[in-house]
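Each remark here refers to the structure printed beneath this line.
Only one protein chain is missing from this complex, and each of the others stays in its spot.
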Amino acid sequence: MILEVISTILLILGAFFSLTGAIGLFRFPDFFTRVHAASVTDSIATILIITGLILRTDFDLVAVKLLFILIFLLLTSPTASHALAKSARHGGLLTLAEIRESKKGDND
Amino acid sequence: MVELIDLVLLGMLAITALRVIFLKDLFAVVMLFGLYSFLSALIFVNLDAVDVAFTEAAVGAGISTVLMLGTLALTGRKEKANNHTALLPLLVVIITGAALIYGTLDMPPFGHPDNPAHQHVAPRYIEESPKEIGLPNMVTSVLASYRAFDTLGETAVVFAAAIGVLSLLGMPKPGGVAIDSGLKSHLVLRVVAKLVIPMTILFALYVQFHGDYGPGGGFQAGVIAAAAVILYALVFGLPLATHVVRPNFLKVLAALGVLIYAGTGVTSFFLGGNFLDYNVLASDPVVGQHIGIIVIEFGIGITVFAAMLGIFYGFAAQAERTNIQ
Amino acid sequence: MNIWSALEPSLLINLTIIVPLIGAVLVVLTGKYPNLRETVSIATAITLFTLVLGITDNTFNQITMATTWVSLLSGLEIAFSVEPLGVLFALVASFLWIITTIYAIGYMRGHNEQNQTRFYVCFALAISTVMAICFSANLLTLFIFYELLTLSTYPLVTHAGTDDAKRGGRVYLGILLGTSIAFLLFAILGTWVSAGTLDFTPGGIFTDVQSDGLIALLLVLFCYGIGKAALMPFHRWLPAAMVAPTPVSALLHAVAVVKAGVFTILKVVIYIFGIENLSQIMTTDLMLYIAAATVLLSSCVAMTKDNLKARLAYSTVSQLSYIVVGALLASSIAAAGAALHIVTHAVGKITLFFCAGAIMVASHKKNISEMVGLGRKMPLTMVAFAIGTLSIIGLPPMAGTWSKWYLVAGALEADKLIIVVVLTISTLLNIVYLLPIPIKAFLTPPDENQQPWSRAETIKTPLPSLIAIGITSTACVALFFYPQPIIDLINLIPDVSTEFRGQS
Amino acid sequence: MSFIVDYYNYWIVVFLMMAGFYIVISANNLVKKIVGLNIFQTSVFMMYISIGKVQGGSAPIVADGITSYSNPLPHVLILTAIVVGVATTAVGLALVVRIKRAYGTVEENEFEDKDALI
Partner (left out) sequence: MFEQHFPVLPIVLPLIAAPLCMLLGRSQLAWLLATIVSGISFCIAVSLLMVTLDQGVLSYALGGWEPPWGIEMRLDVANALILSVVTGISTLVLVYAKDSIATEIPQSQHTLFYTAHLLCLTGLSGILTTGDAFNLFVFLEISSLATYTLVSLASDRRALTAAFRYLVMGTIGATFILIGVGMMYMKTGTLNMLDLAARIGEFEYNRTLNTGLAFILVGVSIKLALFPLHMWLPPAYTHAPSAVSAFLASTATKVAVYVMIRFIFTIYGAEYVFYSMGMDVILLVLAIVAIFNCSFVATVQSNVKTMLAYSSVAQIGYMILGISLVTTAGLMAGLLHIFNHALMKGALFMAVGAVFMRTGSADIKAFRGLGKTMPWTMAAFTIAGLSIIGVPLTAGFVSKWYLVTAALEQQHWMIAFLVLIGSLLAIVYIGRILEAAYFKDPVQSASDKTIKEAPLMMLVPMWILAVANIYFGIDTSLSVTAADAAANWLFEPSAQAVFQSASQSASELGAAR
């Protein structure tokens, strides 16, 4: 019963972070900030939701599988964000600050 | 609850499909298609079709999207505005759709247990297959035994696709010089990839041999294993990947898988059964079924692995060639 | 007379079809040696003629002859059986083949034609199919060989290989194949489906079961489907085929093709519809009048033609319609006249064509207006031409008299006075367009302004050609005085007789 | 109302199918055509899976305490069909790549202009 309550809280929290990530994705001004919003909330949401789900199992094989998924996601999701940001950088995309900087330079 | 989730997912699908129609950016179109596949995979889960969902996620969202992106890299990501009127297609679609809606009017209600589809043939699978085949996953039982011939055909289709791509795009020559790809400098990526790839292959093996008990089977396993090598090729470069898994070896594997499958069928000839009758493979029919299913799933697995990887190689070889030019 | 009596009668039919084929093969084999090749041709022709004579003999002795080759479709066979009308046509065709071959030897050599071997081969093939047409026992067999005849004569028509020849060949093939597939095959299928049989049966195969409308439709389809009968408006192929060498024209007009057409019409009328029933078919009169109109119209067209062969071609169109008229008059005498006209027109027209060819070989003249005074240079040829002309017109003492006589008698018997009038007018037209030619040749002195005939132009007519001309013109006369065997043969045809019904 | 509950699923699926179908026949870009083809097929798969659903049933894998399973047969069929779909997609895309190389474009009207197809 207690487990259930905790799990529910975790799940709701996870969902909430997911939502904020999505909102951030839409509302933030440029590419890098958006990636930031998405990747940070993604990781925390993953942890919360999967932990919440594990609490709902009988701690059998399913829990182990969920744990594997968690590890896998924690490995890949930040890597993906990293790769995304890096290749954007590689491709010559500038951050907001840099743009401001360069504009300043133009004005001077 | 099931209906509600279904409805929400379907609504999202509809939005996705509509966006695809109007978007001109092909990259976005392909991404949306990946999304579409994922959403439909979710619907499949929601409708209890876990095996199908698994496959759809691996294939539709995975392989298909990768291939489409690969194509886009070669053909450009912008669709040109076309000026011809879309009136005729619209008319055709409206007529077809109207016909389909008309057809739904006499359909049995959605999800009703008394529907004819659940009455005639299916009950036997549900009730008897655990006894006759001895496997808990009925989908695998039906796929690999009752309708094994379909699956043989399916393997042949994959093989045919591999032949097609091979003839159209050719294969990369193994072990060429790696050209500097943008990913080479990604230390993080390479480290993570080295961690993930073995896990993926392990997972593929699990799916391959656990498919009798849970969702999965040769097909999904093959796709996942191929995905692992594809990841390797993406991160470490195609030449290195072709060094690890040689294109010619893939050809042999693809052919071998079909041969294993068909060979199982032929073996049952010689043991006195009909084609693909596994009962005769062992003295106990249930054991025989089990042996047969494991063998043919293995055949499917290696053919799918080889074909999918071969297809990817084909596209990658083209990209390589374009890059050099 | 019957040197083949030792043979099984039914075998004779097979032999008549096969012998020309063997001849064709031999011609191919001996193609390198012209003399040998032509000897083989003539030998084959003579053998064939004796075979047909043998069949004739058997026919008079009432020996039935029939043979079946293969069963093509269920209930339909390629089968042959002998009946008098076929024998008549076979006699004409096989006899004239000998003559035409003799003529061709002279003509082809005199004219230095190319591809002579191909010519002789196709000629033999054509004769083989004609024999098959003569003796076919059902409509399907007849149709098959009718088509084969078209195909085997196509290379002959385009023999010259010029653009003109190809155009002519295209019209020839187009109209003949077109009408036969669109109408004749359709009519045959209609007959098959409605009557359930295609066998030629004395008295016809239609019964009361078939509706009148259907039979009426079928009659129209047959008349137009048999394009070789050149009923207007499907006559265009005949003038178009004039591009062919003269022996081919002779073959087309006198021996094989057009005669196969009218023969088929006669055969269909007698053995499919039945002469007795013909008068009850509502479209008979319609087709009769169309045929009569063809007679008159084509005579008129003939007058306008200056090219000798074209004029003769339109004359043929007109004469063929005589036979169609005779067939459609639904009277036994008219039918007899029609059958007889096959013979008389054949000998008459072949004479004319031989002469035209001889003129062309000798003087390279094709147009009538250039032939003024030719009679003095080529007297024998022009005399023969005159005989042929008279026979076509139907003046005694020429063979054409008899057939016209019976046709008119038939028209009277059938109470179709308008046909009598048409035949009379047509005879007058014949006189108008044919007689001037010999008259000009003999009586008009050569035009002063025109270049006199130079020596080089008037090479003599080749001897073989001259012999052939002599034989056919003699035949024109002989048949007037001694038509009895042929009339006897015609009288053997069921429902056909030269006797007035009321009187005898 | 029950009418709608009974059929809403099919209707939306029909709409999805037609969206895909429309992309196939109206798109000028070959890649988009292939995407449309995939959407069309995937939607058809959804129709099949909908047929197989049994209310209150669970996935057709034998487990204790479960009496009602969804119909496994459509699942099997669609597994096969998905594979067929990806095979077609692969060959289609390979053709697109070759067309691009041969014509320099993947827009249908443009390469049709380059040589009269027939």
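For clarity, chains are labelled A, B, C and D in written order, and residue numbers in each chain start from 1.
What we mean here is this: a residue touches a chain if its C-beta (ideal position, glycine included) is under 8 Å from a C-beta of that chain, and two chains touch if they have at least 3 such contacts.
All values derive from a computational prediction rather than experimental measurement.
Trainee: Please provide the labels of all shown chains that the missing chain touches.
Mentor: Displayed chains contacted by the hidden chain, ordered by label: B, C, D.
Trainee: Out of C:Leu11, C:Val28, C:Ile46 or C:Leu177, which residue would touch the omitted chain in the full complex?
Mentor: C:Leu177
Trainee: Can you work out which residue in D:Ser26, D:Gln41 or D:Ser70 touches the chain that's missing from view?
Mentor: D:Gln41
Trainee: So that we can see where the missing chain sits, which residues of chain C does it touch?
Mentor: Residues in contact with the chain left out: 70-74, 140, 143-144, 147-148, 151, 158, 161, 166, 169-170, 173-174, 177-178, 181-182, 185-186, 189-190, 192-194.
Trainee: In terms of residues, what is the contact footprint of the unshown chain on chain D?
Mentor: Its contact residues with the unshown chain are 17, 21, 24-25, 30, 33, 37, 40-41, 44, 47-48, 51, 73-74, 77, 80-81, 84, 87-88, 91-92, 95-96, 98-99, 102-103, 111-112, 115, 117-118.
Trainee: Contacts of chain B with the missing chain: which residues?
Mentor: Residues touching the hidden chain, for chain B, are 99-100, 102-108, 115-122, 124-125, 128, 145-150, 152-154, 156-157, 159-161, 163-164, 166-168, 251-252, 254-256, 258-259, 262-263, 265-266, 269, 273-279.
Definition applied: only the chains that are shown with their structure count from here on.
Trainee: Where the centres are mean C-alpha positions, what is the separation of chain A from chain D, in Å?
Mentor: The separation of the two C-alpha centroids amounts to 31 Å.
Trainee: Using mean CA coordinates as chain centres, what's the gap between chain C and chain D in Å?
Mentor: Centre-to-centre distance between chain C and chain D: 70 Å.
Trainee: Please tell me the distance, in whole Å, between the geometric centres of chain A and chain C computed from their C-alpha atoms.
Mentor: Chain A and chain C have C-alpha centres separated by 99 Å.
Trainee: Quick one: which chain pairs are touching?
Mentor: According to the stated criterion, the contacting chain pairs are A-B, B-D.
Trainee: Mind listing the chain B positions that touch chain D in their complex?
Mentor: Interface residues on chain B, with respect to chain D: 2-3, 6-7, 10-11, 13-14, 17-18, 20-21, 26, 29-30, 33, 36-37, 40, 43-44, 47-52, 55-56, 59-60, 63-64, 67-68, 70-72, 74-76, 79-80, 82, 84, 86, 89-90, 92-94, 96-97, 100-101, 104, 107, 109-113, 115, 117-118, 121-122, 125-126, 130, 136-139, 141-143, 147, 150-151, 153-154, 157-158, 160-161, 164-165, 168-169, 213-215, 219, 304, 311, 314-315, 318.
Trainee: Write out the stretch or stretches of chain D touching chain B in their complex.
Mentor: Going by the criterion above, the answer is residues 2, 5-23, 25-32, 34-36, 38-39, 42-43, 45-46, 49-63, 68-80, 82-91, 93-98, 100-101, 106-107, 109-110.
Trainee: In the complex of these two chains, what residues of chain B are touching chain A?
Mentor: Touching chain A: residues 182-183, 185-186, 188-189, 192, 195-196, 199 of chain B.
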